[in-house]
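Take a look at the following structure, please.
Missing here is one protein chain; the remaining ones are kept as they sit in the complex.
This part shows chain A:
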Amino acid sequence: MNVSYRWLNEYIEVSDLTAREIAEQMTRGGIEIDVVESLNKGVTGVVVGYVVSKEKHPDADKLNVCQVDVGTGENLQIVCGARNVDAGQKVPVAVVGAKLPGDFKIKRAKLRGVESQGMICSAKELGLNDKLLPKDQQEGILVLPAETPIGQSIGITLGIDDEVLELDLTPNRSDCLSMLGVAYEIAALTGREVKLPNTSVMHSADQASDHISVSIEATELCSHYSARYIRGVKVAPSPQWLQNRLIAAGVRPINNVVDVTNYVMLEYGQPLHAFDAAKVAGGRIVVRQAKPGETLTTLDDQERKLEPQMLVIADAEKAIALAGVMGGANSEVTADTTDILLESARFDGSTVRKTSRQLGLRSESSARFEKEVDPGRVIAALNRAASLLEQCAEGHVTEGIVEAITKNIEPSVVQVALNKINQYLGTSLSKLEVEAIFLRLGFEGSLDENGVFTITVPTRRGEITRDVDLIEEVARLYGYDNIPTTSIEGSTTPGALTKPQAIRRDLRKRLTDSGLNEVISYSFTGPERTKLFPALTNGAVPVRLAMPMSEDRSVLRTSLLPQLLEMAVYNRNRKNENIAVFELGSVFHTEEEVLTHLPQEKHRFALLLTGNAVQAQWNRKAEAYNFYHAKGVVETIVNTLGISGSVRFEAAQPEGFHPGRTAAVLLHTEAGWTTIGYVGQLHPALQQQSDLPDTYVAELDLAPLYEYADFAIEYKTLPRYPAMERDIAVVVDTAVQAGRLLETASETAGELLESVRIFDVYAGEKLGAGKKSVALALVYRHAERTLTDEEVTELHSAVVTKIEQTFGAELRK
């Protein structure tokens, strides 16, 4: 809603306040004013002139030499290039010394040898928004009405010495979609009176009901339909003042009849419609739902296919308007119109909303009906428009209002106790203070001996239905700034993170402290991308958005890795070649093709490493990421969570991963060993496709980690007896997994084995093809005593024998 400051003064006396002061007060009161804009874009010294004569320029075909009277006694000679300039016109004249928008100064000039003492201006040159001007005024010079006084400042003529407040209204304040509503709001904020417009008409003797009738068939969708019959209108451009106000409000003037309906809509917030009465068959208005297959060509010349739930205004034969949305071309007011049927009605908001959405037709009218118009203004607006049509279109208003009412809407009565107000807000307002606020709002009411206010809420504020709504009114008029700041009373509560929240915090800290960056990727992805790593999606059907913005953001991610891949490519394209990142986020799994239940949201951890782990520096060589970096990150996680003993890695060949460089991560749970994710190299084909070098990734389900994570630290007393270390190197087939050697060593040696570590793996010609040597360091220790050489030797031999037997290993001497 755009509110002209000058126009506003018609409804409330605010000339002692500047537009900016009003804006500030309204904003602090809850109606945000985005901008206060001056309509004058920098015009000074432009006055109304009368073109006395026009002659062709002697040396230029396209120029005219005009003599213009600007009321100074002497005519000015002005050279003008506009095609539409003519003798007898009233026009805006920028005299020498005038200024136009863009700091353009008018000087005495010679055009092709002829002196010009100023400039005749177009609307655009005066800084007017030409989109809001009638078509014939968009080109050439602006021609003003004949009655405009010569010499008048153009600022007054065009009403541009004015400022406009642009209201950013919240959905509950549709009452301020009208000048009157804004006036009531300012009245409440400043304690002033609202002045209502003149709605009186000079009825002619003729009875409206002799000409027109109204009936509502769709009783649920229209609570009130009223009409007046106005004869003998002369359709013409509106008076300048009316046009100026419409333009200030951002509405394009069309003709006096349409302009009056728009003007009253802006005044009252009640949209009106004028039908050419001659085109309303039988003079009958029927408010009904559209018939199957019915069509209507609307005022914008579009043929609309109507659907049965849409509400239409029909005459005896056909639909003639889409109720509250747009009129029909078949009943349009044109230059030939003489009699009009003026409509003021109250249509169901959600029906108007649905219709306008469905047809993609949003108008000033539908915007107001959608939010339910004030039932108290239907008749007032009708009368106001009739009054203006008398004034501006020479209409004769026939006697009486023809109307149908299906539901009487009474003002709501709401109770609120003074105690409750103060308890709710934390204030200590007195009875008198609260009473004064209701008075300023124009809410009538009474206070009983128990301190309960009974308030009759005017219908213009229909959204106020409960005690808290009244409390809000009191609070905002008392001023939110005046409400004290207090602390919550009552017992304190302990704050804490849950275990999963704490785990994510710990992991985030551990991993970033180790050099990884955390990323957050989009939850939406392309359907193709969800197919990259089937092992990570458990056969989930990707959840598809009903109306995606693009195909590559049309489904919910079923795993994190495709998103990290996208991120890696993005970074590589920007020459960020060394990437070490992880993400903690949800993936969405369902088996349903069409969701009837919410999908499962699984928390996941994902990792991506590519490029160099260590950059070449003067004292060390570059080191590229490899599988063991990625595995090391996973091991660090399970160590941090205290479950390294319950996790093992097994070679695996899931799709999308390098078949020889990938491990399943298994966690020992109540159900036995369970795969919780994978760590490995990206499949080389996928690497190539994404133009990535060797890239190592991992993705893990977090839920089992949340469940099994063990933060309890069990202290073990420091050893008092010495350890004995024995090394062995065994030659085995390349296929033998080192992890199995470690497990065998541990199992065979039992409790006395404190630790076992692989300190070398070697393959070479000396060993022969298909063989490798693995060197293990075993540390034996007894907690209670010093081990003897004999018992260690015996135990160690057992380990060696077991490894030899199990893996066909040969001891390397």
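The definition used in the following text is that contacts are C-beta pairs under 8 Å (C-beta built on N, C-alpha and C of every residue); 3 or more make two chains touch, one makes a residue touch a chain; residues count from 1.
Methods note: contacts and distances are computed from a predicted model.
Q: Pick from "Phosphate transport system permease protein PstA", "Peroxiredoxin", "Phenylalanine--tRNA ligase alpha subunit" or "3-isopropylmalate dehydratase large subunit" the UniProt protein name of the chain that isn't shown here.
A: Spelling it out: the chain absent from the display is recorded in UniProt as "Phenylalanine--tRNA ligase alpha subunit".
Q: I'm checking contacts with the chain that's been left out. Which of A:Val201, A:Leu359 or A:Leu425 qualifies?
A: A:Leu425
Q: Out of A:Asn408, A:Gln617 or A:Thr717, which is the one that touches the chain we can't see?
A: A:Gln617
Q: One chain isn't shown here. Among A:Lys371, A:Arg384, A:Arg604 or A:His782, which residue touches it?
A: A:Lys371
Q: Of the residues A:Arg173, A:Arg377, A:Arg661 or A:His683, which one touches the chain left out of the display?
A: A:Arg173
Q: With the missing chain put back, one of A:Gly293, A:Pro484, A:Pro722 or A:Gly764 would touch it. Which one?
A: Final answer for the missing-chain contact: A:Pro484.
Q: Touching the left-out chain: which of A:Ala475, A:Ile503, A:Ala630 or A:Leu686?
A: Of the listed residues, the one touching the omitted chain is A:Ala475.
Q: In the full complex, which residues of chain A touch the absent chain?
A: Looking at chain A, the ones touching the missing chain are residues 27-30, 32, 170-174, 349-350, 353-354, 357, 370-371, 423-427, 466, 468-469, 471-472, 475-476, 480-481, 483-490, 492-498, 501, 505, 508-509, 511-524, 543-549, 553, 556, 567, 570-571, 574, 576, 578-581, 586, 588, 594-596, 598-599, 601, 617-620.
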